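What follows is a single structure, and I will ask about it in a moment.
A single protein chain has been omitted from the complex, and every remaining protein chain is retained in its original position.
Chain naming follows the written order as A, B, C, D and E, and within any one chain the residues start at number 1.
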Amino acid sequence: MADSKKNTGTIVTFGEVLMRLSPSENRKLVQADTMDFYFGGTEMNVATSLSNFGLSTRHVTNVSDDLVGDAAVAAMRKYGIDVSAVNRVDHPLGLYFLEVGASIRPSRIAYNRLHGAFANIDPDVVDWDKILEGCTYFHWTGITPAISENAYKTLKNALNLAKKKGITITADPAYRSNLWKYGKDGHEILKELVSSSTIFIGGVNEINEILGTDYPFEEDGFIEASKRLIEECPSIEKVFDKVRTGLSASWQKIYGRAWTGKQYITTEEIEVASVVDRIGTGDAYAAGLIYGLQHFDDEKALRFANAACGLKHTILGDVNLASVEEVLEVMEGNTGGRIKR
Amino acid sequence: MADSKKNTGTIVTFGEVLMRLSPSENRKLVQADTMDFYFGGTEMNVATSLSNFGLSTRHVTNVSDDLVGDAAVAAMRKYGIDVSAVNRVDHPLGLYFLEVGASIRPSRIAYNRLHGAFANIDPDVVDWDKILEGCTYFHWTGITPAISENAYKTLKNALNLAKKKGITITADPAYRSNLWKYGKDGHEILKELVSSSTIFIGGVNEINEILGTDYPFEEDGFIEASKRLIEECPSIEKVFDKVRTGLSASWQKIYGRAWTGKQYITTEEIEVASVVDRIGTGDAYAAGLIYGLQHFDDEKALRFANAACGLKHTILGDVNLASVEEVLEVMEGNTGGRIKR
Amino acid sequence: MADSKKNTGTIVTFGEVLMRLSPSENRKLVQADTMDFYFGGTEMNVATSLSNFGLSTRHVTNVSDDLVGDAAVAAMRKYGIDVSAVNRVDHPLGLYFLEVGASIRPSRIAYNRLHGAFANIDPDVVDWDKILEGCTYFHWTGITPAISENAYKTLKNALNLAKKKGITITADPAYRSNLWKYGKDGHEILKELVSSSTIFIGGVNEINEILGTDYPFEEDGFIEASKRLIEECPSIEKVFDKVRTGLSASWQKIYGRAWTGKQYITTEEIEVASVVDRIGTGDAYAAGLIYGLQHFDDEKALRFANAACGLKHTILGDVNLASVEEVLEVMEGNTGGRIKR
Amino acid sequence: MADSKKNTGTIVTFGEVLMRLSPSENRKLVQADTMDFYFGGTEMNVATSLSNFGLSTRHVTNVSDDLVGDAAVAAMRKYGIDVSAVNRVDHPLGLYFLEVGASIRPSRIAYNRLHGAFANIDPDVVDWDKILEGCTYFHWTGITPAISENAYKTLKNALNLAKKKGITITADPAYRSNLWKYGKDGHEILKELVSSSTIFIGGVNEINEILGTDYPFEEDGFIEASKRLIEECPSIEKVFDKVRTGLSASWQKIYGRAWTGKQYITTEEIEVASVVDRIGTGDAYAAGLIYGLQHFDDEKALRFANAACGLKHTILGDVNLASVEEVLEVMEGNTGGRIKR
Amino acid sequence: MADSKKNTGTIVTFGEVLMRLSPSENRKLVQADTMDFYFGGTEMNVATSLSNFGLSTRHVTNVSDDLVGDAAVAAMRKYGIDVSAVNRVDHPLGLYFLEVGASIRPSRIAYNRLHGAFANIDPDVVDWDKILEGCTYFHWTGITPAISENAYKTLKNALNLAKKKGITITADPAYRSNLWKYGKDGHEILKELVSSSTIFIGGVNEINEILGTDYPFEEDGFIEASKRLIEECPSIEKVFDKVRTGLSASWQKIYGRAWTGKQYITTEEIEVASVVDRIGTGDAYAAGLIYGLQHFDDEKALRFANAACGLKHTILGDVNLASVEEVLEVMEGNTGGRIKR
Partner (left out) sequence: MADSKKNTGTIVTFGEVLMRLSPSENRKLVQADTMDFYFGGTEMNVATSLSNFGLSTRHVTNVSDDLVGDAAVAAMRKYGIDVSAVNRVDHPLGLYFLEVGASIRPSRIAYNRLHGAFANIDPDVVDWDKILEGCTYFHWTGITPAISENAYKTLKNALNLAKKKGITITADPAYRSNLWKYGKDGHEILKELVSSSTIFIGGVNEINEILGTDYPFEEDGFIEASKRLIEECPSIEKVFDKVRTGLSASWQKIYGRAWTGKQYITTEEIEVASVVDRIGTGDAYAAGLIYGLQHFDDEKALRFANAACGLKHTILGDVNLASVEEVLEVMEGNTGGRIKR
């Protein structure tokens, strides 16, 4: 693993760290008196998974300058993330409440983040020049610019500099309609940011949102949409998507598909029949993809990403704690549950 | 929701409140040292679910005049049930122990209720005249008259008065052979009580028990049994049944069927593949039905009841805490487990 | 208890409901992965305790229109508080994190409340005319006007109307320097609000803060300060104080003292050597005092308040769940820990 | 330890086994959703402690023939008690709820036992001839005859036979006024049963209750009361008492005193400043005494009993799990809390 | 059940007792701060299950002479195992850590046993003459001789004597390649030990390992392998196997097959779709088989063993706590999860 660190440089992620609070055992909040908690957030989830794969990572964020922020920093350090670019500020850490669904009952989330530490990030305080030293990959998602104008601007600065430095930029630009409260058009901003990025993690829905198009979901639609995206945002080289079929909250199927710029590739479907935790499965996919792109060809990278995504469904919390070896096993179809002694 | 309260009057329920005690995580009692507990009881479960749907409810019962009774009253209040007709007496609250099964292992229950607060209810103390003020629906089940002669007499008083007042009486008259210890013939008494009721919640088994008939389980049998029931108990207007297929303790399928007095109706089947808690699913059905009858036509009411029943399988404890919106979603087939943010 | 409800009318309280989140067993957050939670808030704590004493209470507040708000409302209902004046809004519920200290280590708190549901209360939405129907006591604290200008204005409206209606107004106007972020002078506003109130719950520190005076802590100082307060705010009739000596976070002593307008009275000191939870002990005192003023003479009221405060140190969470009987026992000196069978 | 088993024969105890249910961490039931549970009961507590001291014990009782009874039997077996004389019956196991007090708040108990498995014991089913084989000590308490007439009769049979066989009979005949519901005079029955016993475990209060006398609590009163007891019940040879001073529920002091038939003896006082669990401390004393009488002279036996009682205050649950070595350490004054590595 | 004890004599088992430590709810160790623990070990698991079926069992082992060993002994006593042949030694108890997998993620185990109490067993200390008194069945597995040379020698002594006494010897001789660290050839030793045994519990893999053969997995291969085994180890009378299909860690199918010396028999397949705990399912099979061989013909014995194995998948911990009645129900196909009231 030390070797891979040397070869691959540092992956920098930027985004909000949230505390997740959740009653145990599928309870509704109204019938609980304790909650489990975890720290996560889509970009930190990616960093954690990559760090757990043995890569060097650095997460850039604001956390509160109180006992909650102390615990958030400790959670990042615990998984080996470099926290030297974490800033402490006098605003509370964002958080969300999760009632974990089961079977035909969906999970429900309530957020408390819009006036938090990250929303109040100051673009002038984040020293991207220093942070991006030694960085080979930079990862961002559509959540960050949706939180606040300051978050958007800070991200913009990062992308500009990263592009200049020739860093590979992975974008997971999902559009979340219940954010974007600060008066800007999310679609437009996302398109602007994607135009600085290298790898697009998303599919037909995300492309349609950003381009204002209307491609159908099926294979042809995906290919056409990908081509159009690359046409409009020519820095994008490849489009990696995952397709999920939800039989219920506890039973999900996923497979990966991609447009590599040259061809359409796809993976076998993985079935997860007793889901433990669905949060962060998309981030596990993104992390798997980044690892894959650094170590494998596109097809194997896509399969690695899909397997990582599948495994995350079996792990509590927001972050994928599966090792490279575990992902490879699932990727090779060893999903029968033989005990590892 | 305030509106629905105005329109629909108060639903009065009458029956025992039990404490349920259960080792966590499928443990057997012998391997546990803590237990989760919940307050429930078939009729209180109905009241809770209706209250949670935004309706006005009042539960009539006896609870112990000790710290356990305090907690029982608080549990009812918590969910918005009017507790003004709850009487405190110097007998312990009934309770039961539940070992939660899984897959091919059934759940096991041990009761401690026969000398409890509710069994000792005094018919002369319950002032039905006052309690039934503003009441539009009265709900009872076959458990209550099976507990003690006093419970039976108190229920009889209620039905007599409710009938006189034109209140809709919903009956869930399942015959429990392990109760009925006080020397009366349960079948006879149930028939007597059904003869004062309006809506029959039950199917072929329940009708056969009460009438001493032998109708087969299939559709025709159900229709014939329903017609015969209405013939013998002419106050009954409609018969609502649910049909359950248990693949295992963790995997159940249910659908609803009904004889509306004029026609046979039925619903799609709902499959719950990772059951969280099976207790109280019948009560969720009854509550769903009562809500449905107040707000929808018979067919939609039946579908609402079936969806409510399905959702309860995903909720811990005895009571259905799903909202009207959540039930409607399941009723419309949205069971794929998409997270609600 | 039904009798006391009739005699004493309804006590209305107004203030923020907070979720408290706390790692169990004295853990620091950084070493925990679950937290216990409770709903409280200084004015709701008073309402809960009074409700638990058998009195009629109504709490006025805003809570979030999400699953957290659902649980907050349920918590109030559970203890019998009338929630008809609770408004649901699209802002998150305020909350705080508590690391429970022990012995020589103090408890630490981190707040997340300044942009929450209560801070966003709309004075025009709260219909005091309706809310104060049947009200005999109105209770407020210095936290409320410190949260936001809207909260202050809403409180001001309440006091104006309550005064007009001749309602007894109890004020617990502690000055919290880490609030008051909206640009007003807290001392001035508190003085204005105290000038509409009847009973002052506080001592030399609180009076000095409000009047800008400098009275010493000792008995004479307290008497002089009280007289001066009544001079400057003539609606105030009596001043009730409690004096705490903290040997450690786990070992506290308290006694009560008061200026009744005519004389200085004081109580025996109560010693709590194994503190379970210090939060809300001041609110337990306020609730004990209100109960006492309704049922006893000033001296017994003061002793009841002091005993209630002492007992709260032995109860987990923010609210005092001791009954009138339990408080009377402590008040009579029965603190030897004999088991109640 | 094998040796002591050989030397001392079997100690037979007879009495109800209760499940104790208790919210954790001093919670009131109304604020909990889980409870810890333990099996105990005054006589089983004595058997457990003696078994833990390495002696041979047999407990005679009825438990329910359900999953709760299974767990009760397992709990006795776990600590090495011979369960061959435990009968399974179709009545629920008795139980009690405990809210654990702290500091100035006393613990509260609610019982559910009067119609349970033990109350329904059948004197004709208990084969004392077989049970008392190899028995050298028989222990009973005042709880047993207070539960039901059947329990009383079964005990009476035991005492008659034990006396005939020359077995040492230890009596802990506390009078519990909230039992004795079956129409007999408890004082009279206790006197009758004490008249068959050898060792009286109790003090002035117990003697006054039984004899209808009025001796004062102090040393002289104790000596006079003891002498009078032996006069009226000449089978009694010695009287062993413990004296408790409760500073609070969390802070207790105890010492032992005895009238050996010839002289008054007493022990140093043990102070327990952070009580973990007060339930069963009297039973720990009784067990310590029985062990002591078998292995030491009267004075050392009394000191051993007092130290065992003290240690029990530091152990969760109803039963004393301290070893002989641990009791001897406390008896020798090593109470400074040095870690045993 | 008392009857069956009389008829069947004592079953003696010999092997290591391990503490299992496992984070709750599928957590990885790195994200937990508590662990559940259980005592088990393949041979003790068999003893526990048989004891739970009402048979007389005695387990022979070494446990540590410290607080962990105390708890291990208590765990055996709890389930009714005779612990008179458990020796206490000054080495730590073996233990293992288990991360419970789910769905496509396998469980992971880390052991700490190679220098533990059992590995240090002294063949000269174990008095087999005394231990095998009244013994009709002796059970061993391939784990024991793999732990240490001393364990192997002690087992060898047992088998020699048991064979001489005509005791039925059941062998579960799975070869574990990650043990066998003390320099002996495991295959050879297992063959030697099987040559003293009566019943072979295992299938094609186990036979191939022991004989160095290469039979295919299918029915014919199994039959041929069984015949060959009996040829080479003529004391073996019958071969009982179970066949598992793992759809995932949470979804397993099993059926039994056997060569009775005369014919090939097989069972229906049991499907467990929501596995609670896979550890010890093989031991549940072995115990079911031993019970079956004592009470039924071979075919019913095999079906009982298979049903016992299936049920164990639904029970937490290492040991099968299902009763004979529960196993019979599953064996008869009642797996639909109807609640047992």
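Here, contacts are C-beta pairs under 8 Å (C-beta built on N, C-alpha and C of every residue); 3 or more make two chains touch, one makes a residue touch a chain.
Bear in mind that the values here come from a model prediction, so they are computed numbers and not experimental data.
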{"item": "Contact list for the unshown chain, restricted to visible chains", "value": "A, B, C, D, E"}
{"item": "Contact with the hidden chain (one of C:Thr141, C:Thr154, C:Ser250 or C:Asn320)", "value": "C:Ser250"}
{"item": "Selected from D:Asn160, D:Thr245 or D:Ser274 as touching the chain missing from the view", "value": "D:Ser274"}
{"item": "Candidates D:Val89, D:Ile121, D:Cys233 or D:Ala322 - the one touching the absent chain", "value": "D:Ala322"}
{"item": "Positions on chain D where the hidden chain makes contact", "value": "24-25, 38, 78, 270, 272-276, 310-311, 313-317, 321-322, 326, 329-330, 334-341"}
{"item": "Where the unshown chain meets chain C, residue by residue", "value": "25-28, 30-31, 101-109, 111, 176, 178, 245-252, 273-275, 278-279"}
{"item": "Residues of chain B (touch criterion as defined above) contacting the omitted chain", "value": "31-33"}
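We adopt the following convention: only the chains that are shown with their structure count from here on.
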{"item": "Those chains which touch chain C and also touch chain B", "value": "A, D, E"}
{"item": "Comparison of C-E and C-D by number of C-beta pairs in contact, larger one", "value": "C-D"}
{"item": "Selected pair, out of B-C, A-C or C-D, that shares over half of its residue contact pairs with B-E", "value": "C-D"}
{"item": "Residues of chain C whose C-beta touches two or more other chains", "value": "24, 32-33, 38, 74, 78"}
